[in-house]
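The complex appears here minus one protein chain, its other protein chains still in place.
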Amino acid sequence: MTDLSQTGAIAGAVVPPGPPRPGLRARRRRTLLLLRIVVLAVLGAFFLFPLLALLEFSTRGVGEDSPRTLDAWGRIVTDSTLIPAIVSSLQLAVITSVVAMVLMVPTMIWVRLRLPRVSRVVEFLCLLPLTIPAVVLVVGLVPIYAWVRYLTRTDSILTLSYAYVVLVLPFVYRSLDNGLSAIDVRTLAEAARSLGADWFTVITRVVIPNMAQAVLNAALLCVALVMGEFTIASLYNYVNLQVAIAQAGLADANMSMAVSLASLMFAFVLLLGLSFVGRWRRRHGKAAA
Amino acid sequence: MSSVTGQRSGVEVRLEELRRTYGAVTALDGLDLTLHPGELVALLGPSGCGKTTALRLLAGLEDADGGRVVVAGLDVTRVPTNKRDMGMVFQAYSLFPHMTARQNVEFGLRLRKQDGARRKKRAEEMLELVGLTAQIDRYAHQMSGGQQQRVALARALAIQPTVLLLDEPLSALDAKVRAQLRDEIRRVQLGVGITTLFVTHDQEEALAIADRVGVMRAGRLEQLGPPTEVYAHPQTPFVAEFVGLNNKLAATVDDGEAEVLGQRIPLVDKSFRPGAAMALIRPEAVKVLSEDADEGVVATVLASSFLGAISRLTLDVGGAGHVIAQLSTADALEHPAGSAVRVRVRPDPVLVTPVD
Partner (left out) sequence: MLPFFAYVGIFLIIPTLVVVIAAFLDGANRPTLANVSELAEPYIAKTFWNSIWVSAVSAVIGAVLGALLAYVVATGDPDGLVRTTVSSASGVLAQFGGVTLAFAFIASVGPAGLLTTWILGAEAAPTWLLSLKGLVLVYTYFQIPLMVLVFLPALDGIRPQWREATETLGGTAWDYWRHVAVPILTAPFLGALLLLFANAFSAYATAAALITQGAPIAPLQIRTAFSSEVLLGRENIGKALALGMVIVVAIVMTLNSMLQKRSSRWLR
């Protein structure tokens, strides 16, 4: 290894005088910049292309060389199976979110505050759906659903929300868990209790307002997930948004492309908006943490 | 002791006219500093003063926008970090987490392709030097902050560098560990005889271990000298205020002297414009006398802080406000809170600043 105290032993150590060259650091930074540009450009193109293709396909006119048209997009609103499917999906999304929140928020707060030993079990159960593919769940839910149909005497598509809640569990768990970790729940709860609040007040008026971001996050994830769900609905022969799109694909290709792009844009705007809100809050200071 | 550890004696390091800017911000504005062979120079200053930048330029971790770095007579300004042969201890987190203490210390030697047996021996020597033989096969996350820094020191010295660089190595540690480790570092540095640059924002640390202290502000050196001199004879108000405690007392400047607390004291800077000013006076320069003494102004003792061998009295001196005096505890006990005393200032040359 070079040893500077042995004078003159290393040619590389003595650089000839002259106008200062951009230093090693600057050069390294430029290489990195080049890499960044290349990677982002190539992958950006890869990811944007199919979306552009959707746009292109959905605006094709009938027959060769006919001009671009937004007819297909117009047909989204008039199609008879699509609108009900969209409505069903939205309803499912809302129901699932609400049920998931009502189920998970109190549970997680309670576990954190009062039953820390159970948290490992809860965590395991919540992350289990990640290990069990939706297809498998479908198979296993057959008898359960037969039971549910018998009990509630309805065959409505909305019964799917029971299964959907299970599907969203891992994401809701992770989001709420992050939110709870970011605030010091225990201290807040103890402070509230020492001021005389009962547990219900603690949860609703102290903890939840402080994890509003996490709850919102989780709810929006639920919505995105439910809107995009296909597996369970199709295997049980219900028609939700995705199933409708798939069916429409056989009949009216252009329109199905259009609605695919639309639903994707919707999810994208939803989640992008969420992270920009997060960024805005970070830049302008968050409420008590 | 230097021959035992096999280190060579220190080399001279010169920073000449070093300049570094980040966009609109000038971090270093023409820094000139020479480190004599084997000496430990502490760079002291508030955050943003450029002390860390100076260290990193010396290490080669940043490029200089102007000036030179000369080590042992060789211009290394354009030499990349990994060829500069300098050992560096960072503020925190610098140990490789996937390696034991031993492997961390051996790392530099491994890069130099030393064979296993020599590496092993050297690593053990270095870890013994810093007192960590028992931790030799532990990982970073199994050690305390102080222990981690000792390993970092051993790792830096294992390669027998020509210069040792320490970037606020104690700032992330507890107060007690800090004091202990700072003496350890000095002991090792003296034993090995290596030229060392130590950066810190803690003036107590700098004064305690350095051969010379350089106080920096806004990219420039305000004063450079032995700790006793920087403390006792600060050349600028900034240095006076940054190093040690100060009283700021209302004073009137007139004809190269300041009138404060009824006394006339010569100024350090005789060209200071006449008029109202604030005099900077150290607590130990304030003499507390009994009420019936024949000199000094009258004052009342407001509070007394017991600090072990010394105590500090907070005094109310009427128009001049509050003054803090430092004296031995034995003397302080003669003037409990509430008692009346007389206060006098030592007639050494004093620094003044404009009234803000």
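Every chain is named by a letter (A and B) in the order it is written, and numbering of its residues begins at 1.
The rule we apply is simple: a contact is a pair of C-beta atoms (placed from the backbone, for glycine too) under 8 Å apart; a residue touches a chain by one contact, two chains touch by 3 or more.
Predicted, not measured: the structure shown is a model, and the values here were computed from it.
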Out of A:Ala26, A:Leu43, A:Ala191 or A:Ala251, which touches the unshown chain? A:Leu43
Just to verify: which one of B:Leu40, B:Ile159 or B:Val215 makes contact with the chain not shown? B:Ile159
Sole residue of B:His141, B:Lys176 or B:Arg273 that reaches the chain not shown, by the stated touch rule: B:His141
Looking at the whole complex, which of A:Leu128, A:Leu195 or A:Ala212 touches the chain that is not displayed? A:Leu128
Determine and list the chain B residues touching the chain excluded from the picture. 59-61, 80-88, 90, 92-94, 96-98, 107-108, 110-112, 141, 152, 155-156, 159, 165
Against the chain that's been left off, what residues of chain A make contact? List them. 1-2, 32, 35-36, 39-40, 43, 46-47, 49-54, 56-58, 103-104, 107, 110-111, 115, 118, 122, 125, 128-144, 162-163, 165-166, 169, 224-225, 227-231, 234-235, 242-243, 245-246, 249, 253, 256-257, 260-261, 263-264, 267-268, 271-272, 274-276, 279, 282-283
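Following the convention adopted for this analysis, only the chains that are shown with their structure count from here on.
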Within their complex, chain B touches chain A through residues 8, 11, 60-64, 66, 71-80, 83-85, 111-112, 159, 162
Residue numbers on chain A that touch chain B, as the complex places them: 1-5, 7, 10, 12-15, 17, 20-26
